[in-house]
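Only one protein chain is missing from this complex, and each of the others stays in its spot.
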């Protein structure tokens, strides 16, 4: 019996990680229509920022303060990724609106460059990030079933990010401006919204959330120049399956892929599990080409 | 009304997420007729054209196209099958292929076998070249034949699209505001073009410019909020109070002059 | 009807294509011009371009891509060996000139660069490769051009190419003895966990046959794709199977994810014994010693191996590449390969590949891992097997070793239970 509970929890935690990774993409790709293949590298930036914060706390601050480094790391990784995202938008993405396929290729180039820069700064081998002590161990509700604190922390972090994003997009003034610019750039410009600044902010927020994802992933995964490539295709699958433009789509997409992945992996092995999930996605898109929560538009193209 | 209609739309209803763009609309077209479809914005005129050419599937009602060998149920067919069977559509914003030259645009619009294998082997026969030259002369783009269509002016693009429609030789031609955004000189020229088009096929024109509609003594259908309001000659339409009220706002008796 | 400027395009094509060819053509000329004798433009004979004071040697590792994690450090140790030899007067009076190439974690690139090193740079030998796939890609090139490759990494065996010397362990010098060791420790139920590529699948095949013959039991066999990062389901399967030991052939980043998540699930080394064959000091640094403390590994060399040669090796490596750098088995194997090549060349008295191969058999060398001897029959080397336990300071303490170096047996002919495994080519 416990197996079912722990597997359900595993499914939920895998979904939460997928959601955290795809959340930033839901903005840059979902709302803005920019295909950012360097999204994985922003996750890497978040992980490396956590590594640097950890070293900073270890060297400068007294031993006791070390455990609180992780909270600082989350904020730092958001800010660093936010700034780099803003700079990237101003230099490059600005020229690529309305050209999705070109933005896909150009950002793939950006990803290559960021990976090589990371490799020359931090070296090719992985770097280690030791997790804060208050996150070690796990909650043991029923004997034999352990819910690791780290996974619970990630679940909580994802929930917070989701609520924050929802409030920002649908309940705040700048969120309204963002949606206005995304739906009709010319009209928004006529109404006096500086579309340039809104574009920059939106892309930067999407990148910032990828930074947070990177920081959270240091708890459970490797930190190295290539980790971006592990997540990028899965993140796009979540957003495409969930339906572009709708936050709830991304959430449901992540839950769907997370649970199916865990279930298939339980019955077969991890490789075949991944294959079944992708076949399922391809088949699903036959039925709903625009994803679960498609936004219907009436123009010709 | 002895002649059998070439196109009959019965009780057509179209809804977008609950909003009923067209409700229970009936429209009968006689072969070779020129019908104007007018009405205020949002009356469902363009949606009606979308239904006939298959761009939008109606929620209920039937649309049948009575061709010589028999009736076709439009709502069952895919868009390209409808176009191939003889219904041409010109869109409101000029939609021509910017990457192709004027000549190439006309070449692919020309009526021909549309299968992949056929177009792979197709070559431009002299007779076809002549027809294209005639069309080019008619729409006045003879000099721009090798120019990329994307570089034409707005008016020229509209004429190119009309030229493409002519070459497609449909039995029914749906024109969506052909003179929108045109100068007076261009509007007159389009008027002459329309005279030429009407001679050989049935045409439905959605239009706001009453002046333009007036110099074609033909039947006019007025739509309002997705429903048929009035059908008759231009004079009957203008004297009808409901049309005036709906069209021009509450004032009675004002001349049913077009509101752009 | 043609669009404008087409005739320019035609000319553009002709010009650019010929430029590209001339470019690489001339590139080829100046290459041979730089290497000495005019004979070099003769068909790719294996006569080494021993020009006056230097002899060219190829270093072919992945300096970019996913495998750079492991291969950059091996390149460094090979270069250190070359510097030491040059300082001590070089080989047959010639200074070794290393030509470094990037395999870019892409197997056809390994084949392309190998061909370039042999036929263009006329390298006397090449040190390189890491994954089995990169070795398999280079093998036909070395056999075709009669080049010489030194492969410094433990691998799945079942191969012995006349043009390759294997200074890493074959299965009977790492996998088989480690399973015997675990069986002696009373670990009967094995959970085989590996990344989905050739080395784990082949190693597991051998382990299953060995366990069946020696009263062990394979409880489960699980594979995860390369770059897999979520091991919660695998850990759940481990909990359910309750094995005595998890025999781990995961590779690269996957190890980081597996051990971090293992600790999260409240499983420490005391609760579950694991033995890994792809985790060395370098990987321990990347994962973090606190996740790995107490877990076992099987290699032929550790930084803590106490031989006089190892003391100097570790000291000079730290001096050259930084105090916090560590030395691991593949790095030591790469370092040893350079010295073994030097010894074989000096014994043969020439850089010619066939002469070096003939002279190599029986050569002994006091490597940092202890005495090693080249087995002339299958061109592997005798190596001492060592089981180690990872300490909380990141070093690996040796628990057991095989006493004397073990004779390499890539086709496991000497093991009766491995009869059906391979007919050997």
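Should a chain be cited, it is by its letter among A, B and C, assigned in written order, with residues numbered from 1 in that chain.
Convention: a residue touches a chain if its C-beta (ideal position, glycine included) is under 8 Å from a C-beta of that chain, and two chains touch if they have at least 3 such contacts.
Here, contacts and distances are computed from a predicted model.
The complex appears with one chain absent; UniProt names that chain "Urea ABC transporter permease subunit UrtC" among the candidates "Cysteine desulfurase IscS", "SpaA-like prealbumin fold domain-containing protein", "Urea ABC transporter permease subunit UrtC" or "Acyl-CoA dehydrogenase".
Shown chains touched by the missing chain in the whole complex: A, B, C.
Across C:225, C:266, C:294 or C:361, the residue that sits in touch with the chain not pictured is C:225.
Residue A:108 is the one among A:66, A:108 or A:122 that touches the chain missing from this view. Interface note for the absent chain: among C:53, C:89, C:108 or C:162, the touching residue is C:108. On the side of chain B, touch with the chain left out of the figure occurs at residues 53, 55, 78-80, 83-84, 88-89, 91, 95-100, 104-105, 107-109, 112, 114-116, 119-122, 143, 146-148, 150-151, 164, 168.
Think of the hidden chain as still there; on chain A it touches residues 35, 92, 95-96, 99-102, 104-106, 108-113, 115-117, 120, 229, 233, 236-237, 240, 271-272, 274-275, 278-279, 281-282, 285-286, 289-290, 300-301. Residues of chain C that touch the chain left out of view are 1-2, 4-14, 16-18, 20-21, 23-25, 27-28, 41, 43-44, 63-64, 100-102, 104, 106-109, 111-112, 115-116, 119-120, 131-133, 136-137, 139-141, 143-144, 158, 196-198, 201-202, 205, 223, 225-226, 420-423, 425.
Keep in mind that, in the parts below, only the chains that are shown with their structure count from here on.
A summary of chain positions shows that the Cα centroid lying nearest the centre of all protein Cα atoms is that of chain A. Of all the chains, the one whose CA centre sits at the greatest distance from that of chain B is C. If you average the Cα atoms of chain B and of chain C, the two centres end up 72 Å apart. Once the centre of each chain is set as its mean CA position, chain A and chain B turn out to be 48 Å apart. If you check the complex, the residues on chain A that touch chain C are 3, 6-7, 10, 13-14, 17, 116, 119, 123-131, 136-138, 140, 144, 146, 148-151, 217, 219-227, 229-230, 262, 265-266, 269-271, 274. The touching residues of chain C, when paired with chain A in their complex, are 63-66, 68-70, 72-73, 196, 222-225, 227-230, 232-234, 236-237, 239-240, 253, 256-257, 260-261, 263-266, 282-283, 285-288, 290.
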